[in-house]
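This report concerns only the one structure given below.
Only one protein chain is missing from this complex, and each of the others stays in its spot.
Every chain is named by a letter (A, B and C) in the order it is written, and numbering of its residues begins at 1.
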Amino acid sequence: MLNLQQVAVAYSGNTVVKDISLSLAKGQIGCLVGPSGCGKTTLLRAIAGFEAVCAGSISLQGNIVSNAEQQLPPELRQVGMVFQDFALFPHLSVAHNISFGLRHVSKSVKATKVKQLLQLVGLPDLGQRYIHQLSGGQQQRVALARALAPEPNVLLLDEPFSSLDTELREGLAREIRQILQQLQITAVMVTHDQNEAFAMADMIGVMAQGRLQQWASPYELYHKPASRFVADFIGRGVLLPGTVLAAQQVQTSLGIFQQRYVSSLQPGDKVDVLIRPDDIVHDDSSSVTAQVADKAFRGSHILYQLKLDSGEQVQCLALSHHNHAMGEHIGIRLDLDHLVLFPRDH
Amino acid sequence: MLNLQQVAVAYSGNTVVKDISLSLAKGQIGCLVGPSGCGKTTLLRAIAGFEAVCAGSISLQGNIVSNAEQQLPPELRQVGMVFQDFALFPHLSVAHNISFGLRHVSKSVKATKVKQLLQLVGLPDLGQRYIHQLSGGQQQRVALARALAPEPNVLLLDEPFSSLDTELREGLAREIRQILQQLQITAVMVTHDQNEAFAMADMIGVMAQGRLQQWASPYELYHKPASRFVADFIGRGVLLPGTVLAAQQVQTSLGIFQQRYVSSLQPGDKVDVLIRPDDIVHDDSSSVTAQVADKAFRGSHILYQLKLDSGEQVQCLALSHHNHAMGEHIGIRLDLDHLVLFPRDH
Amino acid sequence: AEVNIYSARQEELIKPLLDKFSRETGITINLITGKPDELISRMVSEGRNSPADILISTDVGRLSRAKQQGVLQSVESDVLAETIPASLRDPMNQWFGLTMRARPILYVPGKVSPSELSTYEDLASPKWRGRICIRSSDNIYNQSMTASMIANDGADAAESWAKGLVANFARPPKGGDRDQIKAAAAGICDIAIANTYYLGGMLADEKEKVAADAVKVFWPNQDGRGTHINISGAGVAKYAPNKAEAVKLLEYMTTTDAQQWYADTNHEYPIRADVKASEILQGFGEFKADQLQLEKLGELNADAIRVMDRAGWK
Partner (left out) sequence: MMRGWRDIWRWSVLLPAAVLAVPVLVIFASIGYPQPDVWLHLRQTVLADYVINSLLLAGGTGIGALLMGTSTAWIISQYQFIGRRYLRWLLLLPLAMPAYIIAYTYTGMLDFAGPLQTILREQFGWRYGDYWFPEVRSLGGAILMLSLVLYPYVYMLARTAFLEQSASLFEASRTLGFTPRQHFWKVALPLARPAILTGTALAMMEAFADYGTVQYFGVTTFTTGIFRTWFGMGNQVAAAQLAALLTSFVLLLLVLERWSRRKIRYYYQGQHRHSHARRPVNLAHQLLLFTLCLLPVLLGFIVPAIQLISWALTNYQVTLNREFGVLVWNSFTLAAMAAIISVLLALLFAYGKRLRRDVMVQVPVRIAALGYAVPGTVIAIGVMLPLAWVDGRIDLLAEQWFGVRTGLIFSGTLFALLLAYSVRFLAVSLHSVEAGLERIKPSMDNAARSLGYKPLHVLQKIHLPLLRTSVLTALLLVFVDVLKELPATLILRPFNFNTLAVRTYELASDERLADAALPALAIVLVSLLPVIVLARSVDSSIKGKP
């Protein structure tokens, strides 16, 4: 359905998106995550047809719509977009903004549709307002409704929930996901909320400095990060230095791990082992202890920064009842499902 | 330092912020959270002096700056602001945007300051760019740097990190907090990220429909929500129906809880008990079980929606190794620190 | 029948006459007015498609330029040949003078006595330092006048005359001919140079009469070649679609009636000896006009500009 082949995009000679290949089947949802300024918006703009690609090709439903030579104009692509800056029309009311993309459609159908969408985004009474009379989050929801209205083949969402509170964004995300699946709309969504990505996406792409680091399912991404960058960027965690032992085991200061999958590593090789905060379980009864170096209250949990006896630091996510003071030594236990190793460079 | 007394603000007759009283001491950070459209931005605008208050008063450093009769013009308040839509100057370069508020200051001082701030927000090389050449997150960081530059007495931040990735926002939040404390700047920040609020704030205010529901420390807010709305809005959780027993105990379908604090409730009264997902610990060895009704993968954790035998639903946050299928019955255990009760209305 | 006119003469000053012609002959008149050179350019670029039958100009230089550009044709008309003196029409009969005007010296009695005045050439003498008002050299009247100086005295003499004249200016040139008269009346200068019909027009206008009364006409070069004159005139277009009607109109304009109308309304001198000038003009007295073949003025116009440029005549 949506297929990108080695796409590159440049702003006046400065290539900010490079060599991106990915594909999504009809009705699938892809999420793009990555540090600010890594090129996510640019990639969406290329798919929508606002930026020319300077290499590679983009195809929709099997037809090439962009390559280095030519671009299909955006209005012929049937690609909807929720813009990062909303791009709402200031001279139109909320209702007219939403119905803007509903062309060749009778008035009454328009009205019903607008009503439905206003309901969906939780603004049932604001149809007559103008955009500047809305709060930031309300504007964002209108932008979402506007993009959904014409039921495009492909929907591009650039941080569509960034200005909404958690409750609303989760509710909305769930409903949007349902709608997308129901209408079989392929979607690419940029988000900075990894939970959102994990919850929404069939596939997640991690971008950094214009390149796609990994394109994989959420589970795979979290548990089998393809690179140090992805391991670092997705979820939390630290890389603990270790050494490969003969018996495909890895020795670290937290003990010896079994290396369960095949690898080209040789005994004696230096490696780093990815330790997620949830790999370390706080257990008052455990004999292994570590010292609380820092802590952050996060509602249901406290994220502890722990200092091992070896001096290395790891993170541990404990339920927030376990409120330990800084400097305290607390018991920890390792609960590692997947061993993720990266060879040390030198 | 910052003191609001029963402030109300209206847009052309329509009161959107009502009866807000709160105060912050010098150097304290307050966070405002609340559903989209509840009036957070409006309140900040009133503090900055862009909207007139129609009742109540706002004072800064002991001087009233806004009341129903008169408003001190914004430029005399020494209040900095990071706008929700950034409000960057399109005709100025990034560096000039940042140095804009640095007046009566020598060129070299300006240059050093701009360099420092660019470093702080992670854009050391982009000083010469214009705003339209930046990504959304980069623009937001410039807005932050611009507001910080003149070191105002009070800093208002309207969702200042909403377009940034988790890693960046956490790092930045930590550094900003440090700077604010170091310079003893009083700050009010709007955020939709409760973790952020918990991590940054000395005081958190929860707003709904223009009213301040609770103004309290993060811990208190989470553990002692003042109203159903706050309980519901902050963190996750469900309200489980129960009945007060004679011995200050509450009977629910999850068992009997001890009511530890004094309350005016009479035996036999119907109540709702707040159950947070972290109050319910998944324990394969527990005899109490519940059925998985829904689940959401969130990286380190899986959020389970569980159906009790009584038919009521609760949430449980389990480490993501514990990947159970829908419909499966899993063991749970209750681990309740604070009992939060709300009398049932009828 | 109709006749199409490209006229450099303003509509006000010609329309009544044309209307009268129409009424008498039943020939419809179509009129465009404009600046002469632009009308010529228009005729050139329209070429054989040009609808123009007659070109009317207020100045002989432009008529001869039209002839050079080949947009006029020769007309054989006994009437015209008889009524118009030879010096006032083209030797090849491509254009014909219709009215005449002179450019005399106007002086303020009391400050200047007529006996001090003699010729145009004399105006360059140092005794007039700071006493002369004249308009800018952009104007065709001054260009023609300078051209006549070249024709009569030669280019070098004309240039040193122009330099001397410029040195005698009371102020940098500005305004039109009427403004020079007003300036003289107001005391800025003692001598103004202006065309006769302007003075005539001012004298006929209640509000301007005061200023006009302050000056008197002096006819220069009466002992020599005569006072510099110029004409307004017309010619028949090369590709005139209605040549017969055009000639008829030209002939009509030389009738006594037409000439009288001109003389009375615009204070120009008639070209016919049997028509009297307006009373106001008669008050200026008789004069001897320069008999120079007017064709010359057109030919020397460009040289006149160069002379004036070099003399620093703004």
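Please note the rule applied: a residue touches a chain if its C-beta (ideal position, glycine included) is under 8 Å from a C-beta of that chain, and two chains touch if they have at least 3 such contacts.
Note that the structure is a prediction, hence the values are computed from the model and not measured.
Within the full complex, the chain left out of the display is in contact with A, B, C. Within the full complex, the residue among B:D85, B:D269 or B:D283 touching the omitted chain is B:D85.
Interface note for the absent chain: among C:L117, C:I188 or C:L292, the touching residue is C:I188.
In the complete complex, the residue from B:F100, B:Y219, B:F297 or B:F342 that touches the missing chain is B:F100.
Interface residues of subunit C facing the missing partner chain: 4, 10-13, 30-39, 41-42, 45-51, 65, 135-136, 138, 140, 143, 172-179, 182-183, 185-188, 198, 201, 207, 211, 301-302, 304-306, 309-310, 312, 314. Subunit B residues in contact with the hidden partner, per the touch definition given at the top, are 48-50, 73-75, 78-81, 83, 85-92, 100-101, 103, 130-133, 139, 146-147, 150, 152. In the full complex, subunit A touches the hidden chain at residues 45, 48-50, 70-75, 77-81, 83, 85-91, 100-101, 103, 130-133, 139, 146-147, 150, 152.
Going forward, only the chains that are shown with their structure count from here on.
If you average the Cα atoms of subunit A and of subunit B, the two centres end up 22 Å apart. Mean C-alpha position of subunit B lies 91 Å from that of subunit C. Centre-to-centre separation between subunit A and subunit C, using Cα means, comes to 88 Å. Per the touch definition, subunit B reaches subunit A in the complex via residues 11, 33-37, 40-42, 84-85, 122, 133-138, 140-141, 158-159, 162-169, 192-195, 198-199, 218-219, 222, 232-236, 276-278, 281, 296-301, 317, 319-321, 335, 337.
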